[in-house]
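Once you've had a glance at the structure underneath, I'll fire off some questions.
For this depiction, one protein chain was excluded, whereas all remaining protein chains were kept in their positions.
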Amino acid sequence: MFKGLTVGLVAVAMSMGASAGASNVSSSKLIKEATAAYKQVSKDTGYQWTVSVKALKAAQAAFDKGKYTDAEAHARAAMDLIEATRLQAKIEADTWKMRVPK
Amino acid sequence: MDRRSILKAAGTISAAAAALAAFPRAVFAAYSEKAFKNPKVEDSLNELFGGNATTPSGDVKLKAPDIAENGAVVPIEVSTSLKADKIAFMVKENPNPLAIVADIPAGTEAMVKTRVRMGKTTQVTAVVSSNGKLYTASKEVKVTIGGCGG
Amino acid sequence: MKTIIRSTLGTLGLGLALGVSAGPVEDQAAFQKYYENKFPNTPVMDFQNGVYSILPEAREQWEAIEEFPPYEIAIENGEKLYHSKFANGKSLADCFGPEGAVRGQYPFWDKDRGMVITMERAVNECREANGEKPYGWKKGKIADVTAYMSFNSRGQEIKVDIPSDDPRALAAYEEGKEQFYTKRGQLNFACADCHMLTAGNLYRADTTSPAFGHATSWPVFRSKWQSMGTLHRRFAGCHTNIRANPYKAQGTEYSNLEYFVTYMSNGLEFNGPAARK
Partner (left out) sequence: MSSIRIKAKERKGSVDVKTLMKHNMETGLRKNKDGSKIPEHWITDVTAESGGKTVFAAAFNTSISKDPYLAFAFAGKKGDTLKISWKDNTGKTDSAETVVK
């Protein structure tokens, strides 16, 4: 059950590096997608990670400064964190019961 | 500066002077910039006691934790069976080690408890002045930072 | 023959009840037993002293702080606030009696409204019913007033009730329970991970406290805060530490969590306010 999450976190690390040909249009689109995903996961799971919020804010801040490559990296990181949150919620939906002492 | 602000400044000063006069302290050692705002323990001791030669003594009891729960609030207690007239407490690694000096008039127990701040793991020392000599007790207090509670 | 069949069925029924859906009573017994087994040297009633029930070195410092605890100032402030008159001439004393010694009645399930009522909520609702603005939920006046009320309530037994005639009460309890055992945040911790399964272990420089006794001593003067705070302030802090967004103080999530956690400590005494690191 930890594997999925670890994969999610590794993906975050990797996505920080990769980003080429970023533009105003492409990074704006990515930020919008990440924000939409954030809202959807908040709705589905009832909670979020603080780091996802930070990554989204960082993406917007970079975008506002015209640093589109950075903006995309942050938006991708946010997306991965948001997906990891969803995965965590999915795993935990039943797993939590195992921790209750009998 | 206009007249009004000059008057205002003068008013502040006289209020402060009045406050100083109202504070009862005649024969006792008051706060001294030279002793307290001083990074060197030896200099502080000189300033307070007119000398800085100290002798470790089993008669000085220093109670302080091995590991501080929170560096901002570390309970300490110094007491001695010696006939003391002053007790001082130093936190070696603090920017200005001297934390407190207490006067012990005749009839008052040679004991003081307080709570002090320490920024990192440090040696702490209690200094007792008795019959013109300085006796000490020291120990190390570990200060840990980080974690969920700290 | 008849009797044998009946008793077999009876045993089966019991087995099912325990195995499939243990109720709050069984949960609580297992919960408390867990801590008693994990910390055999701690007298049961001592769990209400938090992490100091399991850490002798820290306990000495705590006792030194309790010689003249910083929350006494809050109690005095709270006393003044408690008795100060609202614009309509009434005061909190009209809602909670001359000393406000009502800690033992909270949290409780309000059948009419279908929700958990915490003491903080009751205080603010009393103010609003009298045309006053509510206090903030996490610190300041709410903590001072409840410090005064809790102080006057010291020694009251914790006996949170989950009324069996209202299934919504059990549902609120179950929500609190799920919250307690579910991993959250980037660090992937559940309340139970730190405060149950590994309670007493070091997390970097800090030893985690047992959850048995968690809800007894609020509000608390935390050295880290250098001020008083409510239980929900602490919940939020914990969530932030594990990198999960905290819920709203006095929202359903934290109120139900308080309902569950306090119910788990039934049998201990309310002993707040308290000093913590």
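In order of appearance the chains are A, B and C, and numbering begins at 1 in each one.
Methods note: a contact is a pair of C-beta atoms (placed from the backbone, for glycine too) under 8 Å apart; a residue touches a chain by one contact, two chains touch by 3 or more.
Bear in mind that the values here come from a model prediction, so they are computed numbers and not experimental data.
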Chains in view touching the one left out: B, C
Candidates B:98, B:128 or B:141 - the one touching the absent chain: B:98
Please give every residue of chain B in contact with the chain that is not shown. 15-17, 19-20, 22-25, 27-32, 35-36, 72-74, 77, 91, 94, 96, 98-105, 107-109, 111-118
Please give every residue of chain C in contact with the chain that is not shown. 67-68, 70, 72-73, 76, 80, 226
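One rule holds for everything that comes next: only the chains that are shown with their structure count from here on.
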What chain is the most remote from chain B, judged by the mean position of CA atoms in each chain? A
Distance between chain A and chain B based on Cα centroids, please, to the nearest Å. 52
Roughly how many whole angstrom separate the Cα centroids of chain A and chain C? 33
What whole-Å value do you get for the distance between chain B and chain C if each is reduced to the mean of its CA atoms? 40
Please name which positions on chain B make contact with chain C in the complex. 65-70, 72-75, 77, 113, 115, 144-150
Touching residues (chain side chain C, partner chain B) in the complex: 51, 57-58, 60-62, 64-65, 67, 194, 202-206, 208, 223-224, 226, 238, 241, 276-277
Which bits of chain A are touching chain C when the two form their complex? 2, 5, 9, 46-51, 53, 81, 84, 88, 91-92, 95-97, 99-102
